[in-house]
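One protein chain omitted, others in place.
Read from first to last, the chains carry the letters A, B and C; within each, the first residue is number 1.
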Amino acid sequence: MSTDGKFGDYGGQYVPEALMPAIEELTEAYEQYVLENKDGFMDEFRDRLTDFGGRPTPLQRADRLSERYDLDIYLKREDLLHGGAHKLNNALGQVLLAKYMGKERIIAETGAGQHGTATAMAAAHLDMPCTIYMGERDINRQRPNVFRMKLNGSEVKPVTTGRGTLKEAISETMRDWATTVETTHYVIGSIVGPHPFPVMVRDFQSVISKEAREQTIEKTGSLPDSVIACAGGGSNTMGSFAKFVDDESVSLYAVEAGGSSLRVDEDTGVAPNSASLSTGNEGVLHGARTKLLQDTAGQIMESHSVSSGLDYAGVGPELAYLVDTDRVTPVTVDDDAALEGFHRLSQTEGIIPALETAHAFGYLEEHHEELSGTVVVNVSGRGDKDLETVIEETDARDVPNAPDMSMFSGGGM
Amino acid sequence: MSTDGKFGDYGGQYVPEALMPAIEELTEAYEQYVLENKDGFMDEFRDRLTDFGGRPTPLQRADRLSERYDLDIYLKREDLLHGGAHKLNNALGQVLLAKYMGKERIIAETGAGQHGTATAMAAAHLDMPCTIYMGERDINRQRPNVFRMKLNGSEVKPVTTGRGTLKEAISETMRDWATTVETTHYVIGSIVGPHPFPVMVRDFQSVISKEAREQTIEKTGSLPDSVIACAGGGSNTMGSFAKFVDDESVSLYAVEAGGSSLRVDEDTGVAPNSASLSTGNEGVLHGARTKLLQDTAGQIMESHSVSSGLDYAGVGPELAYLVDTDRVTPVTVDDDAALEGFHRLSQTEGIIPALETAHAFGYLEEHHEELSGTVVVNVSGRGDKDLETVIEETDARDVPNAPDMSMFSGGGM
Amino acid sequence: MAGQRRSAVDRSANSDLAAAFEDGSAYIPYLAVGDPSYERSKAYVEALARGGADIIELGLPFSEPIAEGPTIQNAIVRALKGGMSPELFFQFVEELDVDVPLVCMTYYNLIYQYGRTAGDGPGPEAFVEKAASAGISGFVVPDLPAEEADPLRAACDEHGLDLIFIVAPTTEGDRLERMMQRVSGYVYVQARLGTTGARSDVSDQTTASLDRLADYDLPKAVGFGISGGEQAERIVANGADGIIVGSALVDIVANGVENDEPTEAVADRLETLSRELKAGAQRGDEARQANVDAK
Partner (left out) sequence: MAGQRRSAVDRSANSDLAAAFEDGSAYIPYLAVGDPSYERSKAYVEALARGGADIIELGLPFSEPIAEGPTIQNAIVRALKGGMSPELFFQFVEELDVDVPLVCMTYYNLIYQYGRTAGDGPGPEAFVEKAASAGISGFVVPDLPAEEADPLRAACDEHGLDLIFIVAPTTEGDRLERMMQRVSGYVYVQARLGTTGARSDVSDQTTASLDRLADYDLPKAVGFGISGGEQAERIVANGADGIIVGSALVDIVANGVENDEPTEAVADRLETLSRELKAGAQRGDEARQANVDAK
């Protein structure tokens, strides 16, 4: 697995000069602390993931879904991680690394607020001052998460440029970093950004597949036939795939947000989806060369997904590479099917998934006949954060398997 | 530990005659399945708690609190259990038991909605139709939880009698049970109600202290000096204490909701607290003899707490007995101190606790000087469900350690 | 009523209640005391007596009436709002101008707590003593199964009061035996599963319960869901020694409250329904007698 920052032509370090020394410093820290366990960094990281984070998360057989699809379906329960999503694996790793590096302050961007809340929790836990940048529009869509960050003592800075979503928040965080780089570490939220972020975030998240691989063998006696994970930036995805990449018999499916349509209008610059792996093409965004949703001129498009955590125009360079080399199969699930998947998992397994995660279950429903044997699905997060959106979106369309929600529609939660 | 339904004079089976056969049937099922592991019931229960629930939950050293109080503080992380509170230990056990008993339907009451959501999750997981009774007023205070129950496929029935809170919901569920007792199991939410509920719920919850005891010995080489848990009905409390009761060196503190004042006005029938152990007296409620908040005539009082999960006028008979025999020390923490505890844990450890749980941290702050050595605090649940209440209540009073929340006050979440 | 009987009542029961079943089947109405006010409630109870009640069950309202359906729950809420309390209840009983035995129906906590108020410490003795002196003949306590009843039974014995138990459709075998060893006065046969409330059908469960009780030498009064004369007739014809009627009467009180009717109008309707029920029960007696004669 690459650690030199390039995945074929993807990856790299396309950042302002002012950040390059920090990125070099971080690369060195990554190599020493993460790869070589200097000062016992990785030991402390694993201990804290266990005690603070709640690892290992279970691999649960989904009895009712298995029966429905005549498959052996196992759920990797990252929704049980502290904070309610896989995001803490990375946030805790990076905040701890910043501490080992002697940094005094943490900054991070957040879209849906999941990475922001994970970072705020980790920063509180490790006593690091923390500022989170969040698009103003996202702030309004995800108020509970904003509140959680503040409760954990983080400062939340609204980003008003552009559409006020994740893309703008990342840009703004990079600007802060360019100004404060000597004392500050930027905790990026997915396997995106300049090297060493994509490999470092992957390494922190790969605990998912490390555990899932062992757990599947323990429970079934062999490797799974397929692993399915949703893909926004791709951190839960690569986390779920990393330790299976060398197992050639294991099919890997990255489920992207198909939004309302896969048709990308390059002329008007609007992508009604967030399927960068499936419909994007090569370009440079936020520090890395990767697959992007961009218009013909190279301007980044406004992406769309019912789940704000998948609503990003780029994707991790490593995933782009694994797709090009046919190791990972990119697939898409649209908003409607994701909502159905959300309701299905809630009703049949008693697990309310994040809307991001729900895409993976939408895929299962639509393509289970193409799968066989043992299937591991990563439950990247829980859906508590999405209740408001689910009420609105379920109300706005006809979701056949939704419960009656008339008592909720209209009023706030 | 008692399994005959009496704890000294407490406990018993004060229920309508129509329910007695069901209670006898349940007692027999409890003895066979739970105590004797008939048909491997306890094995399946433990497996499902592990894979579906996420057990064991960690015992985490709270570094920053330990430093603050010069104690060795460990957190038992029940907030990481699926659903976000200890409630699933019990709900999963009872729904599974109902299945083993051949019941076709589940009913439950809920106050804050935590037991209701846990039951709804367990019922979905085990494919059992489920109806949850909830006071109308609680429905309005806890909409996200109502929505979660519905998402899991449960029916939520509003209870409009009385004040529309937990007390009324329990009564209403008993009424349903009296009508449908042959096919239906009533999943009670705490260590209250007629025998065998108090012992059965305790046994399902005692996994908390079983793990915590082993984990403390593993981490510190010896037993803790004290165990602290909040007490509403007392299920997380007895769950945290059960395996320590015979360890006489371990002090056990049950932290009750002091509300706005400990003064109980028996003449007007209003208790501005929910401290049944500390301020109540003996009586019979919801099937058991125990300590109650009641007026001079024996009418049950309107209790109060900022945390709806503690807002109950009774308490488990076993706890009442352990208090009378001086094994458990009942203590109280008022609304203000609980809110401060909420903010303190959020900021110093990166864990946003349930308002119920926050009471335990309020106690720690106010009485840490009386404690020594190793202290285990049960983090009975996470606070996501309480965000709205915290905004309102923090806004309404002066909480010195609260973050600036002006952007939230007024508007909904 | 002959044959190989197991005697359920060796204890010396209050003779009032037994007497009420001597002239054919008994009509036993229930109202919540204090619903909707002390004074009106008194007028209503007196109307029941005028309507032919043989025994009256007086509900002492408890804040958590887990055995009641919505009709009686609401009555209890109204009575509590109106200020009803154990002390006022006893005053009510003392002041009541009726000539039939009175049974107090309430929940155990009120009985249990009364000792504490009286300065005796908790326990049923003080309540029973006070009830006896106020003129109560017996108790029905829906949340007190036979297993928990010994202290109350002992206090009743001491003061010569009856303790009535409810036999549910699900009560049988050892449990039934245990209960029959403790019951006195009459047996309250619960017509069907569930809580109180007026319904129009009479369940098979009633007949089955009466059959199970056939061997016990004690009046069996059937309650839960009786609302009219024909029902009363059928139930008595089927073997009941009495009928207990609550929700159908409480409905009249509730209507009175809702429509702001004068006390006398409500009382008249209570009296009228009582007459209908009593007449139905009497027809039932005749049918049963005809049956016996025919054999």
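Keep this in mind: a residue touches a chain if its C-beta (ideal position, glycine included) is under 8 Å from a C-beta of that chain, and two chains touch if they have at least 3 such contacts.
Fair warning: this is a prediction, and the values are worked out from it, not measured in the lab.
Considering the intact complex, the chain excluded from display touches A.
The hidden chain makes contact, of the residues A:T161, A:S222 or A:T325, with A:T161. The chain omitted from view is touched by exactly one of A:G12, A:G84 or A:G316, namely A:G12.
Seen across the whole complex, the unshown chain contacts chain A at 12-18, 20-22, 24, 161-162, 167, 170-171, 174-175, 178-182, 281-287, 289, 292, 294, 296-300.
Going forward, only the chains that are shown with their structure count from here on.
Set against the C-alpha centre of chain B, every other chain centre is closer than that of C. With centres taken as mean C-alpha coordinates, the chain found closest to the middle of all protein C-alpha atoms is B.
Chain B and chain C have centres, each the mean of its CA atoms, that are 37 Å apart. Centre-to-centre spacing of chain A and chain C amounts to 66 Å, using the average Cα coordinate of each chain.
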